[in-house]
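Take a look at subunit A:
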Amino acid sequence: MSFWRDPIVFLINWAKGLLDGIGWGPGWATTVGFVIGAFVLAAGAMFFVVFLIWYERKLIGRFQDRFGPNRLGPFGLFQPLADMLKIFTKELITPVGVDWVAYNLAPVLSVSAVLMMWAVTPFSKTFFGVNISVGILFLIAIGGLGELGILLAGWGSNNKYALVGALRAIAQLISYEVPFVLSALVPVMLSGSMSLVDIVEAQQPWYIVVAPAAAFIFFIASVAETGRAPFDLAEAESEIVAGYNVEYSGLKFGMFFVGEFLHAFTASFIFVTVFLGGWRGPFADEIPVLGLAYFFIKTFIVYFALILFRGTNPRFRIDQMMDLNWKVLTPLALVVIMAVALVNSLFASSADWLRISALLAVNLVIVFAAERLVRRGVKTTRPEVGSRQRPVASPDNVFIQPGSGVKG
Partner candidate 1 sequence: MSGLQVVFLIVAIVTLFSGLMVVASRKMMHSALWLILSLLGVAILFGTLQAGFFAIVQILVYIGAISILIIFTLMLTRRVMDDDHPGVIKGWWLPALMAVILFGLLAGFMATWDNFQAMLNELPANPENLAGFGAALVDPAGYVIPFEVASVLLLAALVGAIYIAAERKEKAG
Partner candidate 2 sequence: MIPLSWYLIAAAALFCIGLFGVLSRKNAVSILMSIELMLNAVNINLVAFWHYHSQIQGVSQVAPQVFVAMVFIIAAAEVAVGLALIISAYKRRETSVVDEMTLLKG
């Protein structure tokens, strides 16, 4: 029964017991366990990206009123495999004059930064890599390492456009770290600890119910941190010639590609961990496997929201992005922190439901007030949908080719 309750941890303990039985001490067994666990997790994440690419391409296709890939395999499931095969077998062209260290280190840093985020998140009550006491700070620090990868890619490519693309990408990423960190402070305040395991344990009502304003800012900042649309100025195909990864081909480009999809998924599950209760759900405490299932269901819902966000919004310009960050998100995040701290300490001694409803009310007031203020500052007015007369095709104003046999 205990295998079915928690298969992964059961297997890990069985393997450790095996090593212990051979004669290795518990210290060595734990170390080897960690190494194998890290390898399995990283490999699992990379294989999982194949599924993520398929999911995203099908969804984007549906949003754009077309089928996604549907030729290879049932429902196009083998399409990402074909993509991976193509990327593996392409020639690795290294341009002349590149800085060898920077050029080759960049994709490694990009992907490893994302994989390291998988090490600290709790996937279920008992299955997590390591319980660092400053988990949230670790996530932000690792994001900084990822930015370093982009910078090295831009510099090492010996290409003016790659350099400018990298500089813009870095400017965007370090700017959006500010509301990211500030809004991540709200769950830290509410749960009293920076460790992700403790934050999930303390989420009796999910924090999205308690502090929706902070969740909103965190979501937008996460999307901007991953460099996905609509914040994908730095690497969009129609912009600066695909930006910082223009000189990469073959597997090195594949690493950037995979790293970006994995980063989107990682951002989803970080949001789920911090605001949507992680693995919490009915009966998740007794049966950890159920916690794992809830975690993945919630992550896929948030990933769906991310893809929806990508498929329905046009791209931001760089100055619009910076305006949004410094003039809207950062002051809003500061106000939310102060309001949550104030209300939390005012209601610290009263009943739980009273405190939570007060926090929810304050957050909703802040969101609506901010929306009013931002709307007042908008320079251009948009026409209402459906307000102007649009020409509708009717048989007398449609041009019909003579000789085509179609009658008007």
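For anyone wondering why these and not others, all candidates are chains of the complex that A comes from, given by their letters.
In this section, contacts are C-beta pairs under 8 Å (C-beta built on N, C-alpha and C of every residue); 3 or more make two chains touch, one makes a residue touch a chain; residues count from 1.
The structure presented is a predicted model; accordingly, all values stated were derived computationally and were not measured.
Going through 1 or 2, you find that the chain touching subunit A in this complex is 1. Listing the residues of subunit A that touch candidate 1 in their complex gives 27, 99, 101-102, 105, 132-134, 137-138, 140-141, 143-145, 147-148, 151-152, 155, 163, 167, 170, 174, 192, 194.
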